[in-house]
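Partial view: only certain chains, each at its native spot in the assembly.
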Amino acid sequence: MRAAVAGASGYAGGELLRLLLGHPEFEIGALTAASSAGSRLGAHQPHLPQLADRVIDDTTADVLAGHDVVFLALPHGHSGAVAAQLAELGEDTVVVDCGADHRLADPAAWQEFYGGEHAGTWPYGLPELPGQRDVLKGARRIAVPGCYPTSVLLALTPAFAAGLAGPDVVVVAASGTSGAGKSLKPHLLGSEVIGSVSAYGVGGVHRHTPEMEQGLSAVAGTPVRVSFTPTLAPMSRGILATCTAPAAPGVTRESLRAAYESALRDEPFVRLLPEGVWPATSMTYGANTAALQVTLDTRADRVVAVIAIDNLTKGTAGGALQSVNLALGLPEELGLPTTGVAP
Amino acid sequence: MRAAVAGASGYAGGELLRLLLGHPEFEIGALTAASSAGSRLGAHQPHLPQLADRVIDDTTADVLAGHDVVFLALPHGHSGAVAAQLAELGEDTVVVDCGADHRLADPAAWQEFYGGEHAGTWPYGLPELPGQRDVLKGARRIAVPGCYPTSVLLALTPAFAAGLAGPDVVVVAASGTSGAGKSLKPHLLGSEVIGSVSAYGVGGVHRHTPEMEQGLSAVAGTPVRVSFTPTLAPMSRGILATCTAPAAPGVTRESLRAAYESALRDEPFVRLLPEGVWPATSMTYGANTAALQVTLDTRADRVVAVIAIDNLTKGTAGGALQSVNLALGLPEELGLPTTGVAP
Amino acid sequence: MRAAVAGASGYAGGELLRLLLGHPEFEIGALTAASSAGSRLGAHQPHLPQLADRVIDDTTADVLAGHDVVFLALPHGHSGAVAAQLAELGEDTVVVDCGADHRLADPAAWQEFYGGEHAGTWPYGLPELPGQRDVLKGARRIAVPGCYPTSVLLALTPAFAAGLAGPDVVVVAASGTSGAGKSLKPHLLGSEVIGSVSAYGVGGVHRHTPEMEQGLSAVAGTPVRVSFTPTLAPMSRGILATCTAPAAPGVTRESLRAAYESALRDEPFVRLLPEGVWPATSMTYGANTAALQVTLDTRADRVVAVIAIDNLTKGTAGGALQSVNLALGLPEELGLPTTGVAP
């Protein structure tokens, strides 16, 4: 099967290519981008020597046509426009939006957090959500979750699905700098981020907030609200999200752990760590895995779940490929790394 | 005046010496330690060339006698024992415990979180707490706050003092590795911490939790409970603490900001950042300052305050020296750096 | 085929396991260690969830017997002793010493740089050296090169093999902290290495010096001496080695590049970068590749070759597996990653 990657010069695009090179069922077709069109991929992704001489094309429907899968790793707003063009090319192609355009069900939330017209809602590419594997099997359109929502939904779904947590969620997460993409902004310079942790998007304004609420509310069967604070940490990859919610009456550490063990027993990529071991992002570096731990803070009466993922792998490209495997009827785990690169 | 530093080979001790070298009223007397006694300071603190040839003594009451100020930068449990010996030397010396032994008022909390016998309670060295400057003026014993409690108390005191926040606090903080001291533990190796953020002490078990609750409850005039999750970030210095609490009824962004502006107007070291600017630890690297921002998350109805400090400066040694200035009747700001080292 | 790993709790051992998990021809047999024997692998290598529950055995000949390949990732001095015991178990097993014990041909050099008795000399596991693939095919003992010598020999062999460089080599290399292993030494603490580059082993005393000289002299056909300075950089993985040698008379940039292109044309893992592009260790993170560039400094009349490798992959475990592939008659590239993990 042939896969095209739009946005091949960026970080998400590079990760998609790294994973596709290791996937036994894909060959890599068109590589496209905007401002780097015309240059060779090696100038942007020097860690992928196999593709160094491939020339990057413009992102057009014509170039992207004729592939079995098209990955859109584009800034929000752009993937919706490209997807609209691709629609004319027929229904057989699997189109995977790694951006935000098709994640939200509520056009008003899109309007409030992103602005502009809402492109629509596609099947949400988080197979670990209850019932979601059935949705993704055979899907031809996939909205890849945001990296932060991936972490938060994986961390809290077992608690909410079991009715063990209340709806006042507080999440503080640290992300590596690749989560902000390759954009040339002063605060992303190495000199600024090395040796420093900083907060941004505080107070309910980060765009991933409604996506978290949408997902958790669906699992809980009741509106969940999330106070979300993202921070930028001096590492290139990784998210560590600390997710807390009021404990439901009667919850114990034992019942909480039992619920997580039960929920995660058959998950191929989400690992509940042994008791007493807490996640580090290095556990999942470059892997499509999540490392998760949960406890009950009996003093503050809150469920505290902490999760580590690689924002580019499970948080973006790996999660995308996992959903594509399902869509195409391939084994869900096919071609996806489950060992991290450490130390 | 002459100052002695017990624990001179550690990170807190090194920072005390760095600041004392820049303080116009102090000369540096005895330097003591445990296992590094007998070696030269230069082997442990190569960034302090002025003191490189000073020989480290054993930590005994005899060696520490005869100084105007004695700083104890020792593991918890040790400073209480040394302080007991120093008591016999008379009341004129200012003894400053940079460890945990004299922070808590409740012996049961000490017993639960630290174990062993409680050494007692000394005046709490956080001048920014309401009324605390009066307590510290002329004090001869000072308990330096923990680094995390320093950050959390500075961040939330204005809100609780003004009655704008409710008692269910959630704090998630990232700390640089120096907060864990110089102990040789595998998880503190450079290979482990570089490129990784990790959680530890989750679920109400971190020793700084009762100290935060003690301080915030005093300010609020009602019991405050804190769900506290510390994380380790790949930087050597700095704390970024995200502190949230339910908003009291009727609070607005404007009233919240006004309360912080009013509370911090005359604080020499705590700076409320301009609106829209959020803290980064690099703002306070090596400085005795705190960079603070606050907002109301109207979606989740929570006060969100984020603060950056240097865990070794304002969080330990600088905070200690600030209290000593007050105790000795010196200007509070004397000899304390207010510019960070950046980038 | 079954592979055993002695030293499974260390960094080299962990990397061997990561690669073996991705190799289609191996299953993982015994895992052994010294002080961590009895514990589970997950406590030491949390990035390898597949092996988390495997129990680590003591490193004895009995435990290591019955495998097709035994990897020794042990401190120098130890592998020689274990290898001597394994010798009694017969000749069919491939024994791979990832330590230093069997690299040097000259017992006097061993004595000078390592001390103690020399364990002997095994086939040197650097397939890229002239004629070395023939030596490694069918070999039953392999001495894996040191990480620094791997980088330097790959960087300068094309120049010396073509007679383009003189024998006064100067090498300065930066290494990530994993090169120093997991030993609990104060200078390897995260607080010490983050934000700092430092020199060590300066002045001809680093143990990899005679190994570099041995290899380069063999290629050059004349004694080559190396002034080698290693430095420690704030990253967990990677070596960047700057290798310079006097240019032979008449060398031009063109003839130099032509010699490298010719020498590297068919190398599967060593990549000569496009002209004007210089190596970064991020190009090879987690991969068994080397990124190499060379130029003539016409002002100083020196050949300057700069190379990046991952010290744990191509520099240790990947290089070992590459040689094992040859020894066992498997395709040299089998199971070895050629894409780096970046950014």
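Order of writing sets the labels: A, B and C. Residues in every chain begin at 1.
Following the convention adopted for this analysis, a contact is a pair of C-beta atoms (placed from the backbone, for glycine too) under 8 Å apart; a residue touches a chain by one contact, two chains touch by 3 or more.
Small disclaimer: the values here were computed from a predicted structure and weren't measured.
Asker: What is the total copy count for the complex if 3 chains are drawn?
Answerer: Copies present in the complete complex number 4.
What we mean here is this: only the chains that are shown with their structure count from here on.
Asker: Using the contact definition from the top, classify how the chains connect: line, ring, star, complete or other.
Answerer: Basically all the chains touch each other, so complete.
Asker: Interface overlap for chain A and chain C, more than half of numbers shared or less than half: same or different?
Answerer: same
Asker: Nearest whole angstrom, what separates the Cα centre of chain B from the Cα centre of chain C?
Answerer: Centre-to-centre distance between chain B and chain C: 45 Å.
Asker: How many angstrom lie between the centres of chain A and chain C, each centre taken as the mean Cα position?
Answerer: From the centre of chain A to the centre of chain C is 35 Å.
Asker: Give the residues of chain B that touch two or more other chains, as numbers and ranges in rising order.
Answerer: 189, 191-192, 194-195, 234-236
Asker: Contact residues on chain C for chain B in the complex?
Answerer: Those in contact with chain B are residues 11, 176-178, 180, 182, 184-186, 188-195, 234-236.
Asker: So in the complex, which bits of chain C are touching chain A?
Answerer: Those in contact with chain A are residues 11, 14, 18, 21-22, 42, 45-50, 52, 177-178, 194-195, 236-237, 271, 273-274, 277, 280, 282-287, 289, 291, 337-343.
Asker: Mind pulling up the chain A residues that touch chain B in the complex?
Answerer: 168-170, 172, 174, 189, 191-192, 194-200, 202-204, 209, 225-227, 229, 231, 233-238, 240, 242, 244, 278-282, 285, 293, 295-302, 304, 306, 308, 343
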